[in-house]
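All protein chains of the complex are present and in place, except for one that has been dropped.
Right after this comes subunit A.
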Amino acid sequence: MNHPTHEQIVALKRLLIPMADDEWMMGHRGSEWLALAPDLEEDLALSSTSQDEMGHAKVLYDLLHDLGEPSADYHVYFRPANRWHHARVTALPKSSWAEWVVRRYFYEMFDQVRRSALERIPYPPLVGALKKMDREEAYHADHARSLMDILAHGGAESYGYLREAITDDWAYLADLFEWIGPDESWASWDVGELAPSAMRTRFESQVHQDFAIWGIYWPEGVPLATRKARHHDSSPDLPALLDDMREVRNQAAKAHW
């Protein structure tokens, strides 16, 4: 479908902005571990995967630009905090290594489910963009699982950190499954997999299976989100994050870089 309707274009924006913002935030928070990861090899791998995520965000912002949104630069450097639509878990401030491993694992498992739902939208530029990301994302998911495996089987101490991090992040997972805008908007594409409940079920079944392998207690289903889950009208952390992220740019906001 090369000529989506106006409703479908609006819907597409509401589907892609959350994804672009999630990818950007995972890339940004991931890059904060530079020189702080527990070993050199993972430090290199993480800085590289963080760049991948920022690259994916750029691809999506460019796609949005083609649909009439402002440029990628605007989205990243100038957009006010209340116009960002990432899930909170992607932008949580850096805490422990175990928390980062768990956050990445949950995010990658969710992202796989989301990408396979979006791939069913018959809009060729989107299908092409997702295809480009697939190879890198398949690696991200595999590596995220390997890091979980190391913590799960690394002895009582690491297992303890893992359990604690899962408990901390679990409450935030709900937001991932929400889109922005009313249900009718994503439903205009007539792709059942895009329904938040469908994505949640697929995510839960994958994670439940992995938890059984790692001997991790299954904390029942992921909690349900509010419809405003991806709106950050009064987020305490976000303005600080944006200031930090834009610090260099803001030295000379009008300059051409």
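In the analysis below, a contact is a pair of C-beta atoms (placed from the backbone, for glycine too) under 8 Å apart; a residue touches a chain by one contact, two chains touch by 3 or more; residues count from 1.
Assume contacts and distances are computed from a predicted model.
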item	value
Protein that the absent chain corresponds to, by UniProt name, given "Nucleoside-diphosphate-sugar epimerase", "Phenylacetic acid degradation protein", "Thiamine ABC transporter substrate-binding protein" or "Ring-1,2-phenylacetyl-CoA epoxidase subunit PaaC"	"Phenylacetic acid degradation protein"
Selected from A:45, A:67, A:81 or A:245 as touching the chain missing from the view	A:45
Sole residue of A:34, A:127, A:150 or A:187 that reaches the chain not shown, by the stated touch rule	A:150
Interface with the undisplayed chain - residues on subunit A	38-42, 44-45, 48-49, 139, 142-143, 146, 150, 154, 158
